[in-house]
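Of the protein chains in this complex, one is absent; all others appear in place.
Letters A and B name the chains as they come in the text, with residue numbers starting at 1 for each one.
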Amino acid sequence: MEPNKGLVSALFLFFLLHETIASPTPKPHIKPRPPPHHPCRHLTFYFHDIIFNGKNSKNATAAIVGSPPWGNRTILAGQSHFGNLVVFDDPITLDNNLHSAPVGRAQGFYIYDRKDIFTAWLGFSFVFNSTQHRGSINFAGADPLMNKTRDISVIGGTGDFFMTRGVATLETDAFEGEVYFRLRVDIKLYECW
Amino acid sequence: MEPNKGLVSALFLFFLLHETIASPTPKPHIKPRPPPHHPCRHLTFYFHDIIFNGKNSKNATAAIVGSPPWGNRTILAGQSHFGNLVVFDDPITLDNNLHSAPVGRAQGFYIYDRKDIFTAWLGFSFVFNSTQHRGSINFAGADPLMNKTRDISVIGGTGDFFMTRGVATLETDAFEGEVYFRLRVDIKLYECW
Partner (left out) sequence: MEPNKGLVSALFLFFLLHETIASPTPKPHIKPRPPPHHPCRHLTFYFHDIIFNGKNSKNATAAIVGSPPWGNRTILAGQSHFGNLVVFDDPITLDNNLHSAPVGRAQGFYIYDRKDIFTAWLGFSFVFNSTQHRGSINFAGADPLMNKTRDISVIGGTGDFFMTRGVATLETDAFEGEVYFRLRVDIKLYECW
């Protein structure tokens, strides 16, 4: 009898556990909150934006393609550039040197969305096609430019970055007038497949 | 022998369960479907959009910055505003009163994308920097404006809303002509970290 009893306990335990593990639980998807979160992947890059100003056609990597009624598409508008839509295809480098060999392209747009201070909304991708990285990382979010660091969302990825999600911290590393600026991007991925 | 037998059952059970739990399963990521899903976080806000019309420069929180060939950037175009790109920086309030103290800013754009009825595509963020909320929630999706309620995606978040995902239900709460409209946003987050 004794071993049977042990077996019964074990079987009871099995069903108990099985229930706990396998049944569709009506609980919300609250993920564990380890303090703090550790990224499963961490990457740092720089990208370099040169806005077309009517004279720099050869070097420009970005252009104003939308403007408010009071603006035009050659000079960023007054009122904190509110309403300027800028499209870009910027080189990505591993260090802060514009002339380093690019490891990919940052492609997408930003749109200045506030009249009293500089803020923008960003939608763009990092597109890689090198020996080191192949695939893309997609970003979206608000960029309050005057803050030293700003967090946006990594909303997806493809190739080497298949299905990834995370947070990217932007930092304006340098700028020259209203034509050139360089961003440092610290990418922390928290969902890796 | 008896206790050993119990132990053997238990160990067998352990490996059985271990296999079930820990092995990389080649199954697709079908999440449990508790009927219905319960959000892990639920928030309701209002935001207020005042489109620049050439006369309301002081109060306007939005401006037309793109238009179809047959339109301009001061008056929303015919054919259901098809082709108008609007950028906004709208106050977020807890109730439906435009003059309540804002708790954040709704920043981003919408673009009217249909000729025969009013529909738009939205990309925007809720940006919070108050004692109650700090961080951002990022949204994207189609907004068939003529429907009483419309669902868009919460595609990510930062700060207090780190890595969140969910669904936001939009409802046009009020509007005045083609200048002012107020949206009620019911944010249901299903992934909370």
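The criterion applied here is as follows: contacts are C-beta pairs under 8 Å (C-beta built on N, C-alpha and C of every residue); 3 or more make two chains touch, one makes a residue touch a chain.
What you are looking at is a predicted structure, and each value in this text was computed from that prediction instead of being measured.
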Checklist entry - Given the contact definition stated above, which residue among B:Leu76, B:Val103, B:Ala140 or B:Cys192 touches the chain not shown here? => result B:Ala140
Checklist entry - Thinking of the whole complex, not just what is shown, which of B:Ile51, B:Leu85 or B:Leu98 touches the missing chain? => result B:Leu85
Checklist outcome for this item: In the full complex, chain B touches the hidden chain through residues 2-3, 5-7, 9-10, 13-14, 17, 21, 24-31, 33, 37, 66-69, 82-85, 111-115, 119, 121, 123, 140-142, 144, 151-155, 165-167, 190-191
Checklist entry - What chain A residues would touch the chain not displayed? => result 2-3, 5-7, 9-10, 13, 16-17, 20-21, 31-34, 37-40, 52, 54, 63-66, 72-74, 85, 87-89, 105, 107-109, 123-125, 127, 135-136, 138, 140, 155-159, 162-163, 190-193
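Heads up, the rule we're going with is that only the chains that are shown with their structure count from here on.
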Item to check | Intercentroid distance (Cα basis), chain B paired with chain A, Å | outcome: 17
